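Below is one structure. I have some questions about it.
All protein chains but one are shown at their positions in the complex.
Chains: A and B, in written order; residue numbering restarts at 1 for each.
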Amino acid sequence: MFTIKNYVVAENLEQAYELNQKRSNVVLGGIGWLKMGSRNIQTAIDLSKLGLDKIEEDEESFKIGCMCTLRDMEVNESLNSYFNGAIARALVHIVGVQFRNCATIGGSIYSRFGFSDILTCLLALDTYVELFNGGIIPLAAYKDMYYDRDLLVRIIIKKDARKVSYLTHRMSATDIPVLAVAISKLEGKWQFVLGARPQRAILVDQADGILGQNPTQEEIDALVDYVIKEVKFGTNMRGSKEYRQILAKVLINRGIEEIMGGTHAN
Amino acid sequence: MKSVSQGIRKKDAMALVTGKPVYTDDIAPSNCLIVKVLRSPHAHALIEEINTTVASKVPGIECILTYEDVPKSRFTMAGQSYPEPSPYDRLILDKRLRCVGDPVAIVAGIDDRCVDKALKLIKVKYEVLEAVLDFREAKDNKIIVHPEEDFKALCDFTGTDAKRNLCSTGNFTFGDVEEELSKCAHVIEQTYHTKANSQAMMETFRTFTELDIYGRLNITSSTQVPFHVRRILANALEIPKSKVRVIKPRIGGGFGAKQSVVSEVFPAIVTMKTGKPAKMVYTRKESMTSGSPRHEMEIKVRLGADEKGIIKAIYMYTLSNDGAYGEHGPTTVGLSGHKSMPLYNGANAYKFEYDVVYSNTMGSGAYRGYGATQGLFALESAVNELAAKINIDPVKIRELNMVSQGEVMPAYYNETANSCTLDKCLAKAKEMIDWDNKYPCRDIGDGKVRSVGVSMAMQGSGISNVDTAAVEIKLNDDGFYTLMIGASDMGTGCDTILAQMAADCLDCDVDNIVVHGVDTDQSPYDTGSYASSTTYITGGAVVKTCATLRNKIVEEGAKLLDCKVENVEFDGQKVFSLKDNKEMSLRDLGNATFVGGSKLLSASESHYSKVSPPPFMVGLVETEIDKLTGKVDIIDYVAVVDCGTVINPNLSRIQVEGGIGQGIGMALYEDISYDKNGRMRNDSFLQYKIPTRLDVGNIRVEFESSFEPTGPFGAKSIGEIVINTPAPALANAVYNGTKVNIRTLPITAEKIVMGMIKNEK
Partner (left out) sequence: MQIKLWINNKVFEDDIQSDILLIDYLRSKGFYSVKRGCETANCGLCTVHLEGKPVLSCSTLTVKANGLHVTTLEGMKEEVEEFGGFMADQGAEQCGFCSPGFIMNVLAMKKELVNPTELEIKQYLSGNLCRCTGYMSQLRAIKKYLELKKED
């Protein structure tokens, strides 16, 4: 458990940003992960009064404030009417409803953990993070940046008609994934994201050139071979590298099948 | 029977569902010192230097103890009848540390904050020693876990030899196994491996202690064995037993974990040193890493049958990992052979050998099943492999070989199976799951199959000639009864079922019986809630006590009615004499005994049994296996149980469902692994996955009751057997679906997929 000397409910983002420049200060999200360590926090920064717990929608995009909970995203009907409801499917396995009522999207994305379902899923969408200082940058770029002292203000997901499949393999129903695979297809363009490798999610480059609009099994096999070659998998308590490679093959196949109108559910 | 066989509500039901403060941490005095322990980061080390000066100066710290401050008498923490088979190999704090997590210092302060601060400020210099981390290398290893001179083994039969890292060793022989095996048409020889599973009860270990007005140490603890705690703490603190009182409030689960002293010693010694109340609440991490997990076992089975599949010989060798301390090591190992082999009572020869070794890993303890679970995983899996080899349906091979009622069981201490409906259990279970149409498996498309698997199980009921329970029943004014028991209800509802039995014996309503929980100063002696003894042994004491009380009621009633005692009867509501046409209500009788020359009516009897009649059960499971990922989903689990008479169908059903849930965890999800330095890595619910409600599928339970002549109302036991079927049944279903034999638990998707790949090569 961490300790806190001062607790500040930020009046505005500028104040929050200023406070966050000190190394011993921390912006609080759902504290679930923070609680498992023993940091001594000088000033804890609370963003609850800044109206960042809303999911806003306009014609072009969804803007999800950093203090929205995972549960808020999971039950948002409009958000889940897009992308084949992949966001809800990515979230439903995470521990339980009470946990998701505490965990924030800001904390989940900022931390960029390897096992993150939501990071893997959002990478398959046209997603951006809005940083207080750094502006709006693609999630694909953000996820490889080092932790810094900028504030993650919102997540922006551009609306489009892409079809999305999100499949995982877990050792038990609410465990963190052994492997997570998110696939999207927009017109002719395919995107493949592999997460919990156990390393954090990676968007596979150049992969979509291998698959056509209506992929044949040969094309799919070629794609899978490409992914296994390009993507680094590892071994940890939940699985070996070799097994993850096998899972990748199966889940990619099933994900493509699901997008193309097959029955694969996970 | 008006109460027995009814699914009545538990007596504490409404208190529990409304969240009343009835657990240890709810009733602890608010001024308790908070006690925490500094734990060894090394698997094997000596404390070269320990400096608590800076830590002691933290404001709020009341006392810090090291190995130099504690009594020097070794003791055991195992909750067992004296003389304990578990060696006396522990000190409250020791200079030698034998596993990661072994206590190094005890810190007590006014709140968590100052204690946490002080823990970080204790300076320890360790001499790190080489550790023996692989239990397969422990026997006769040059690294000795217990080299101390004052190591003590009280019982000869355990074969303890600390110099060889042997906590226990022994064997059992009946007939000539080698001879029989040589004649067998089919022989299986395989080794099976189970892990040091954690009971993972929801309430972790916790205790508070204080001195009462007589200067006696009062211990309130979440324990299954209050009377054993009294003895163990007296030994550990080197004080007379008469100076110790143990109280057991509501407990949030035990499953055997709390059949050892775990948290009690630490606040107790703080209270002795400071005179102040003290409390210790174990974290989940401590409960996982420094608790009392199941003994890891590696069991070799050699099994032989003739061409028809009749089993002729069984050989089992169990290597049991006791970890750093000897609790329950000598006593669990025997069940791995003796509570598995008797299922196949027709063999001509049995041989069982075992070694229980010390190692520098977590000290083991008691966990539901107590060795039978591990032995049954091995033997039932071996029988399934044998059936596959001979190409016989694994249900059929059991129909051909299972023990029957009336048989003497040479592998079960030569006891007779006086009550056994195992054949009916198997027949019913088979029908419930539609085994014949599902065995071995069906392809359901998309790379998935549905397959079925089978396992039988047995256990015991109490420890014959050892477990003893006494009960006291008093008749109060107004005619209600107080039932005083020493048995520890850990949520199972034994308070309720014992009252149900008493109600039927006394011909009254179960609400007319008040049950009083355990306080060693007041309650009659009971070994405690373990070994599946509460219904069978404590129940037996209830039946005896009620009979004695009824006689006393009739005698006193005769006096009060001024009739000859031969003419007086008691029907539960009144004493009456038909001949003299006189009667007195129980209520009036009760009131009358509280006045003047009349006698207060109470009775107390104790009970033990010369036998330990086994309950039996069958578990059949249907799984859906994704052959591409290896994922196993449980579709249907069918269990049929012979526990003798079912005292409370609701509570018995839940025992079965709960035990199967735990067994499923052991089979599929729960793993224990160490890093190269001996630190156990599955130290939280994040890493040690007990089943959620999405992981157990659908469980269906039926009973095929036999009638046990030595049991109260014909009952045997149910508490432990229920965890024994899932691991072997699921392993069988996996084999039937994929032809992969998983012999090391847990059964994981990766093991299945890799096994299938290996088979193809």
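Going forward, contacts are C-beta pairs under 8 Å (C-beta built on N, C-alpha and C of every residue); 3 or more make two chains touch, one makes a residue touch a chain.
If you're wondering where the values come from, they're calculated on a predicted model, not measured in any experiment.
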### Query
What are the shown chains in contact with the chain that isn't displayed?
A, B
### Message
Using the document's definition of touch, tell me which of B:A162, B:V543 or B:I699 contacts the absent chain.
### Response
B:I699
### Options B:R250, B:K351 or B:K631, residue touching the unrepresented chain
B:R250
### Query
Which is it among A:I31, A:V231 or A:M260 that touches the chain not included here?
A:I31
### Query
What residues on chain A make contact with the chain left out of this view?
1-4, 6-7, 28, 30-32, 35-36, 41, 44, 46, 48, 71, 92, 95-99, 101-102, 173-174
### Task
Could I get the residues of chain B that touch the absent chain, sorted low to high?
7, 9-10, 12-21, 23, 26, 199-204, 250-253, 255, 283-285, 490-493, 648, 650-651, 653-654, 656-662, 684-686, 690, 692-694, 696, 698-699
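By definition in this document, only the chains that are shown with their structure count from here on.
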#### Entry: Geometric centre distance via CA averages, chain B-chain A, whole Å
43
### Message
Help me check something: in the complex, which residues belonging to chain A touch chain B?
### Response
169, 171-176, 178, 237, 239-240, 242-243, 246-247, 250-251, 263-264
### Residue ranges of chain B touching chain A (in the complex, touch as defined)
446, 628-629, 631, 668-669, 673, 681-682, 686-687, 689, 691-692, 694-695, 748-750, 753-754
